[in-house]
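Quick one: the structure is below, and I'll ask about it shortly.
Only a single protein chain was left out; the remaining protein chains are all shown in position.
Labels run A and B following the written order; every chain starts at residue 1.
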Amino acid sequence: MFRNNYDGDTVTFSPTGRLFQVEYAMEAIKQGSITIGLRSKKHVVLVALKRNADKLSSYQKKLIKCDSHLGLSLAGLAPDARILANYIKQQASYNDMVYGKKINLNKLGELLALKAQKTTQTYSGRPYGVGLLLAGKDNLGVHLLEFQPTGNVIELYGASIGARSQGGKTYLENEMENYLEVESLDELINHGVNALKQTLKDESLDISNLSIGVVGEDIDFTILEGKNVEKYL
Amino acid sequence: MNHDPYSWGRPSDSMYGEYNREIANAPTSMEQHTSSSNFNEHTTRPIVTGTSVVAIKYKTGVVIAADNLASYGSLLRFQGVERLHKVGKTTVVGISGDISDMQYLVKVLDQLSMDNNYDNDEYSDNVDELQPSYIFEYLSNLMYHRRSKMNPLWNALVVSGVDSKTGEPFLQYVNLLGVKYASPSIATGFGAHLAVPLLRRLADSEEQAAELTLEEAKKGIRDSMRVLFYRDTRSSKNYSLAIIDKDAGITYDNNVDVEDMSWKFAKDIKGYGTQKV
């Protein structure tokens, strides 16, 4: 029987130069429920589909606020995301305290990349099993970043990660010209919710399973849940 | 005055009586070096020093000046020492006090601007530039941190510049105690006594500073430097002058001389040097 000898840890290259353990970590994102991020010139919106373990349980949080100007949504292992969110919070508050400045998103991306890369080059530990979408603003405007367990951090106009994320990505690609030019925040949120709807199979969106995060030049990072998302359904 | 460096900054015995060491049970720093003791002593006095830095805001920027002298006690030890330092594109930090601590600070500031430039595309329209406020915040944290470790950097710093995004002039002060403040005009050292009154005559409030022209501000600084050279024995005739303007950027002249002086009165002063009274 075929057995892959090269996928046992992150310190073994396959003969073709691949790192299977890291690729498997990328798969963990797809096990998580979907989250989508998109931006216009003035705003960034994150939308996410929350899951619950059973009917009586609460829903797993999908969005985390990290600073007044910065927050994230996650797909994959939520505990891993909390570790990373904690790190982001530390870095953000360090910047605030030492320089009196909100952290630069690009700089934050570089820091996360370095942190994640370490786990892919050493035997101890494992790569992070989570993908993040970071939404925030800094001196250079608004930004949407995607973080991957590989240590890749990229800046995008739209991103879709998690289970059945392809439908959302296709929507984002086709509609890019439209939502990029959108002036109003509500309209951008509607685009986000529409993209999310493309990915649903059995479930439907309601006020209990939809989370929305927004940030823009005129608004700090804010999470909308429950009643507050009703008008976007 | 007692010219022994170990007595600098201590209350004079003639005025206050000899210090009773029994009270604090502390050895002098001289004894410190010879006897083993159970506590650490860090810097207790500056050694080679730079004197005043003076600065004033005007309509669209800041003018700042400091002379180019480093004194060793009352000896005018080094000339041509630069005490105004450019950091980033729109900030000048003026440093008075201990020169070796200043040299350390210059290294720190160099690394600060290097850190800011990493992965910060310099040619795009959108650069997240180092602003005077960031530099000041960093320096004031550093100064307070060091004094809290009882190991201060023996300096008084003046951070001057303009915010490259808003064009707002910036002027703030922090010293070895971590004390900080902002004002339309700032001077360190002797300048705090001799130059500030002159500068406040030009701009006593932010509103007045916002009306001040560059020429008026420059004249104020030149006058201050002249008065300081007259009266501060640790100052030099040669000084540096920097103008940070929101439109013109930094203009920097490191070879200005104090002008329009008259020393005619000098021959009438008695009681100094080798002359007979």
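Heads up, the rule we're going with is that contacts are C-beta pairs under 8 Å (C-beta built on N, C-alpha and C of every residue); 3 or more make two chains touch, one makes a residue touch a chain.
FYI, contacts and distances are computed from a predicted model.
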Undepicted complex member, UniProt protein name, chosen from "U6 snRNA-associated Sm-like protein LSm6", "A gated channel into the proteasome core particle", "Transcription initiation factor IIA subunit 2" or "Cytochrome b-c1 complex subunit Rieske, mitochondrial": "A gated channel into the proteasome core particle"
Option touching the unshown chain, where A:T35, A:N95, A:T120 or A:S165 are the choices: A:T120
Selected residue (touches chain absent from view) among B:D119, B:E211 or B:D257: B:D119
Which of B:Q111, B:S148, B:T166 or B:T233 contacts the chain that the document leaves out: B:Q111
Of A:A85, A:L172 or A:L210, the residue in touch with the unshown chain: A:L172
Contact footprint on chain B, counting only the chain that is left out: 107, 111, 114, 117-119, 121-124
Interface residues of chain A (partner: the chain not displayed): 5-6, 10-19, 106, 110, 113-114, 116-118, 120-124, 150-152, 154-159, 169, 172-173, 176
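We adopt the following convention: only the chains that are shown with their structure count from here on.
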Residue ranges of chain A in contact with chain B within the complex: 97-101, 104, 106-107, 110, 138-141
Footprint of chain A on chain B - complex, ascending: 118-120, 126, 128, 131, 133-134, 137-138, 141, 165
